[in-house]
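The following block contains the structure, expressed as structure tokens.
With one protein chain removed, the remaining protein chains of the complex are shown where they sit.
Chain naming follows the written order as A and B, and within any one chain the residues start at number 1.
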């Protein structure tokens, strides 16, 4: 099984890697590129823990092949903060205690970032349906929804 | 000065505030390292072969082809593990569950494992292992397994707790009984009696992080294990015992943990990873797939429960009786026993009896899940209580208030209660605006109470004061959801310094004494107690150093708000010495300053909650929508109220999922049909409303700050609260959980 050479952009930086034809983007990000913030909860697109933004689409990186990353732009949780300045969503997740164990948090942050990019002033229902592809087992979602509402308001004001 | 664990009312400066957790930034930036986020140089990848059969004798396992496959470095079967057949039964069962010895006992039971240079090779190698099975009749349903003619799962199990001792093996491993008074006489006297049978299906904890570990066994007998666990000291003890290692030579480091809820209190693949590493002579990383998590780890019991409760015309419960059958997987358990203990714990009862039966089935070994066994018993009892209140003609809340346990009540499971929160939570619910809100068509409201024991246990804490005056706190209780924040608050409170000056870490098993795992809602309760004790020990030293710096007797030095204060007429004018100043001088006053604590945290106060649920049912499809949900629970003292709320909300959400849609579905072939998050339906964000919380603080007299555990009780009432709401909405008593749409529709059309 020969490796496929892939050239791509991750969080604004150029990246190159070799991967197997059946290797998922999730495996590439975690095992080849060390971006461990992308989590695997199921590997079948049912939990959203591995969410990344591929060009302008929110996707589960477990449902994308590494080879498909050729020439694309990928955004992961590792690219959200600017230096030591947290993204408003990251800050609000902390302030609202929108995480307990935190394993789903990177996926939620990426999904929420995508949601707010497309809808800067979502209703509670729009947030709930917009984040329905991300499972959280700890929080009951209450504090996550509040954190996203608060971050949206900060981002609109900024 | 010995440590005094009793509660003394005080005002707090740090405890009760809501700062950002110390591990927060790492968790929102992707830097926090969970079980699967750790790699070692030269590591191999381990994978496990699992039985596709529910019940089968393992005739032969041929691993030769797999062993010869290029890239495979080790293959392990039960033959490579110590044979504990003649040893301790419970340890035998744990090891047999990790790797089947004679029989595969459920779909998903491990039968062999490989370690190879990468995941692909390991996966290919599994296909080359040839297992010869001889299929046996299986049974997966708790009631069918309980029947006398059921296929026998374990020939060596004879029911304990019955007289005379049975002479025939059985699927019932134990009978247990609790209670007091004369139930039959009480029931005969009752004006109203409700008797019903309830059923609940098996659920999974559903943590998002699959089990993961990296094992590294050296040829010199030392070993390291990196693992996501709720209790690394317990994992060390079990792994060492199962594999014949010396505990002190096995160092276990707990990673950040991506949810456990009881499921990561048991060892599953870790002993296998260690065995592979030992055989291969290289580190082995083993991460379960989601499918494996569902098929082979920690579901709850499925249950079948008979409840009979009698009341007098004035609303006094005169007798309460329950028989509880809990599945425990293919090994002996004590799950029904816990259900039997908790069933009537909310009430003041003269005549009460509960009988529990542990029932073996061909399903994965039952594991703890947040207040294990209590939610199902509460579902049955609280459903019957609701129905009885209606028969008596009383409001559901008033009926419960009338019969609620109080301080001094002899609990149905034996002990006499101290100050408890059941009455106050009921009063709070009675007065809550939620109870007064109006309901629309096809909508119903339900409420229910719940109880959990809480636990304390063995606990260690080291509190080290740096020369810059900052404090590092090393604890042995795994942080599953924010306890580093609450323990830092407690250390800051006791020392009289800022929260920001404290950094808490979870120490590995070589750095602290034995510590019980994070279960029983003991995390903050027990470790805060140890932290307070360690801080007080450090303060003793700080006072002595200050006395030395001032050259005055230590008796004349007190500790106030982070400072040594000199007392008395002769040196009352000395300026206070701050912790920082004392720490800075420590190199010349006797060396590093630290406080240690190794305790058994006794006196975890029992915990009660009452929940309210509004639900709408679509009468044409049986679909449900939770409209509003409120949790009222006693926290004793909320150390970090935001995380206390989080525990209330999370438990409620899990309970709602259990009540409505979560269940293991087995086919006639004994195979699990829904081993994934698509068809094992945990609630998604759009399934739930905001979950309102109200924290009550009835101090636990056995904790210096009054703290009670808060983690588990919140999952106890929801099954019943939701069931009562659905029953009220549709006018039919729901008796089978989950109340999935087909079940609701069938109940409506029955």
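Criterion: contacts are C-beta pairs under 8 Å (C-beta built on N, C-alpha and C of every residue); 3 or more make two chains touch, one makes a residue touch a chain.
Note that in this section contacts and distances are computed from a predicted model.
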item: Undisplayed chain, where the name is taken from the UniProt record, one of "Spore germination protein", "Xanthine dehydrogenase family protein subunit M", "Amino acid ABC transporter permease" or "ATP synthase subunit b"; value: "Xanthine dehydrogenase family protein subunit M"
item: Of A:8, A:24 or A:139, the residue in touch with the unshown chain; value: A:24
item: Option from A:43, A:106 or A:122 whose C-beta touches the chain left out; value: A:43
item: Chain A residues that touch the omitted chain in the full complex; value: 1-2, 4, 20-22, 24, 43-46, 48, 51, 54, 57-60, 62-65, 67-68, 70, 111, 114-115, 129-130, 132-135
item: Those residues of chain B which, in the complete complex, touch the missing chain; value: 123, 291, 620-623, 660-661, 665, 673-674, 677-679, 681, 683-687, 740-742, 745-746
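Quick note on the criterion: only the chains that are shown with their structure count from here on.
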item: Inter-centroid spacing, chain B versus chain A (mean Cα positions, whole Å); value: 29
item: List of chain B residues in touch with chain A within their complex; value: 18, 20-21, 23-25, 27-34, 36-37, 120, 205-210, 256-261, 287, 289-290, 480-482, 642-643, 645-646, 649-650, 652-654, 676-678, 682-686, 688, 690-691
item: Residues of chain A that touch chain B when the two form their complex; value: 1, 20, 30, 35-44, 46-47, 49, 76-78, 80-81, 86, 90, 93-97, 99-106, 109, 124-125, 127-129, 131-146
